[in-house]
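All protein chains but one are shown at their positions in the complex.
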Amino acid sequence: MEGNLNLTLKIWRQKNTQTAGKFETYQVSGISTDMSFLEMIDVLNNRLIEEGDDPVAFDHDCREGICGMCSMYINGRPHGPNRGVTTCQLHMRSFKDGETITVEPWRASAFPVIKDLVVNRSAFDRIIAAGGFISVNTGNAQDANNLPINKDNADDAFAAAACIGCGACVAACKNASAMLFTSAKISQLALLPQGQIEAATRAQAMVAQMDEEGFGACSNTGACEAECPKGISIENIARMNREYFSATFSSK
Amino acid sequence: MTKIDAKIPDGNLAEKWTKFKSSVPLVNPSNKRNLEIIVIGSGLAGSSAAASLAELGYKVKVFCFQDSPRRAHSIAAQGGINASKNYQNDGDSVYRLFYDTIKGGDYRSREANVHRLAEVSGSIIDQCVAQGVPFAREYGGLLSNRSFGGTQVQRTFYAAGQTGQQLLLGAYSALQRQVGMGNVKLYTRHEMQDVVTIDGKARGIIARDSVSGALERHFGHAVLLCTGGYGNVFYLSTNAMGSNVTAAWKAHKKGAFFANPCYTQIHPTCIPVSGDHQSKLTLMSESLRNDGRIWVPKKENDTRKANEIPEDERDYYLERRYPAFGNLVPRDIASRAAKERCDAGFGVGSSKMAVYLDYAAAIIRYGKGEANKHNMYSPTDEEIQSMGKAVVKEKYGNLFDMYKQITGEDPYAVPMRIYPAVHYTMGGLWVDYNLMTTVPGLYALGEANFSDHGANRLGASALMQGLADGYFVIPYTIGAYLAAEIRTPSMSTDSEDFVKAEKAVRDRLETLMNIKGSKPVDYFHKRLGKIMWDECGMARSEKGLKASIKEIQALQKEFWSDVKIPGEIDNLNPELEKAGRVADFLELGELMCIDALDRDESCGGHFRLEYQTEDGEALRDDVKYAYVAAWEYEKQSIFKLHKEELKYENIKIAQRSYK
Partner (left out) sequence: MAITGLFLISFLIVHCGLNATIFLNDGGVAFNEGAEFMGTNPIIRAMEIVLFAGLLLHIFDGLRLWLDNKKKRPVAYAVVDGSANSKWYSRSMGLLGTLLLLFLIIHLKHFWYFSRLTNDLTEAHTLYNEMQIVFESPIVVIIYVLGCISLGYHLLHGFQSAFQSLGWNHPKYSPTIKSIGAIYAVVISATFASMPIAFYFHLIH
């Protein structure tokens, strides 16, 4: 054994969307502090396989904090105890020997559980499909430097565009609101001159889709911003609200 | 036997693409509506191709194994994207980008393809900016550029350390726009299991819905594989956990040739392995080599801490060996040099399999620069340090944070430890100039094909190629095929070929489930990875490769008799998915070794110990090996070699020198 952490894991197990789930308790030992949280789950899963049990299903892919696929609600917080990191970048040095760790899936009616810790986040794709783009077909673009953009605006747009669509904002919000996710895209495009033309229709369409998907309303607790692994600011929500109000007032 | 014809247009190199575009058959809009295209994979190549083709009016279906197209691993590319815009007025041109790419690829890529890539590179930047991709900008509002390994101009566009993410999200937005308009149908959490061919043409696929486990048949007039590279054959790589070769490998077994499988890029700047538990490796952008200095101690087995080793006892081996390019030599050279130092006993860190990447000098340099800017005539050391760190933070902050997150060490205070890791595979499905494989109607785009990078890819060129293929090449070249398909109606998926293909897939999955052996899939994957890394990684030898082929064949047998897959076939079952992928990797690994064994030379990402110069540089053999090795699958473990001769009419082949 290479490590020295012994942990008790309480993990949500659910066979599929239709059946009810429950917590199961597992012990893991010899966990190295250099392991990532997901590697710790790998250790558990390999043991479960060897014992003939079904391993814990969880979403993960890049394991370097950028694809946004990993999504565990650990000890009452999305992506666990550290700020600014995804579950895959959470390392076991953040836990103490003997600790009990509770792992749950993202919980929201708009994110139904598929299996164990895997949830369906396709609602996010539909929000983007509703308006999270600039309508420019391939080949229509002018020379890139014909459109100088104020550096501050470009930087702010980039900061909003850093969203990885993991859904931690929804998971953290007591209302399961997707305002931070939706506003990040609306904001990114509203900050750029290219995005201005469709700004009004975009804000209305994306907000309408967000509501239709069954996300809650925003009550400005700021939990989303605090838990966002990419530090997306709730300033974006304010900007979205501005865009949305002005679009609603000026629409025909 | 399928004859290899690259279908390169005649004429002057610089005019080939223009001429091709004006003479390629077109499909009229009303016919486009009736033509269906299947796109597998939603990375840069897949998303951009699907969006562009849907904009043209084709009916498109996109499949990805992740829960959203936005997760594709293009998202993890950090450094940047090249384009020969010459915005910096530093002498860049289409020809120079073309030349650098051919040279960087160690003269093993196709001239016509590479030139086309350089030609369309500028349009990619224009398109991305129009989509709202927030590239880094200067205070005047214009785009910023940085330099990258293997070039002497600044032609790399970037968005902090998240260029791939921003480009992918741009392409994803374009894709979702078409999804919203109903022009693209999206199938997430679906994995392609096989290509269906009818009368020798690709006519569809069999896909597995990962959630329900159901097998589905989908018809398409053409099938585009945009499924990325196969670096995960090494188990540990910078690829995502799910990155796999399955789609390409199934295509290979259905007749598509696999080209240059042995060309593997080992990226020099990754975070070293910390233990057996390691599931993947994390890359630190190559852009770090712009400002960081790479060194090891001059003394063997030096156990002092980095900061305790005085300047004159440090060996800046890249600067020493390659004074002209220094720390900015191409990736293959930097990687091999690191391995050479570590193998010779100069490695650092607890594993001794790492070298230092040091920012101390850059911090001081930037600090002094800032002091100058602010008219501070005698800044204290602390002021220099703090201002310098601020500049470094602005440029590389997210990478430094990531390093700290993973290792627990502060890179602003102590040098980072880095070691090479498998990162990109230049090899892939053989394609002609139109990006079509040897199976008519079956295309391969992006990293999944072999075409543009030769034996080694330059930094910031993968994003360029993926988007070039998707946005600007396939929308034209696919017309050459589809113009002749307008009389082919949409086919029923109840035909015998579809039924047979589905049954074969089902049988294979059931066979896997029924092995009920004793070892998890990872056990086999790790063993395969170790064989590949040791014998088909940074250095290869005839003896090692021959032994590896035998070992892999034995491992294949063991896998098919002893793998243990839990769970059910008709439910979400990540282990079953993994098993299917590893089964294909086991076959690919064998072919990689066969290819590496065939190539009795060293070039780019392929280094044979028997073929090196006296001072340890790669020794190419342009007389015997200036060809693309395109392998045809005949039966289990039997592959037939076809050679596509590489003709260099515009570039004089020379020994690559970065000295």
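Brief remarks on what is shown
We call the chains A and B, going by the order they appear; numbering starts again at 1 in every chain.
Here, a residue touches a chain if its C-beta (ideal position, glycine included) is under 8 Å from a C-beta of that chain, and two chains touch if they have at least 3 such contacts.
Everything numeric here is computed off the predicted structure, so don't read it as measured data.
The chain not shown here is in contact, across the full complex, with A.
Among A:N4, A:S29 or A:S109, only A:S109 touches the chain that is left out of the view.
For chain A, the residues touching the chain absent from view are 10, 12, 23, 73, 75-77, 81, 102, 104, 107-110, 172, 174-177, 214-223, 226-227, 234-235, 237-243, 245.
The definition used in the following text is that only the chains that are shown with their structure count from here on.
Put simply, the C-alpha centre of chain A and that of chain B have 26 angstrom between them. The residues of chain B lying in touch with chain A in their complex are 48, 51-52, 55, 66-73, 75-76, 85, 87, 123, 125-143, 159-160, 162, 165-166, 169, 172-174, 176-177, 179-180, 186, 188, 211, 238, 240-242, 274-280, 282-283, 401-402, 405-406, 408, 471-472, 475, 518, 520, 522, 564, 566-567, 571-572, 574-575. By the touch criterion stated above, chain A contacts chain B in their complex at residues 2-3, 15-16, 32, 34-36, 38-39, 42-43, 46, 48-50, 52-55, 57, 59-69, 84-85, 89, 91, 93, 114-115, 118, 120-122, 124-126, 128-145, 147-151, 154-155, 157-158, 161-162, 164-165, 188-189, 192, 194-195.
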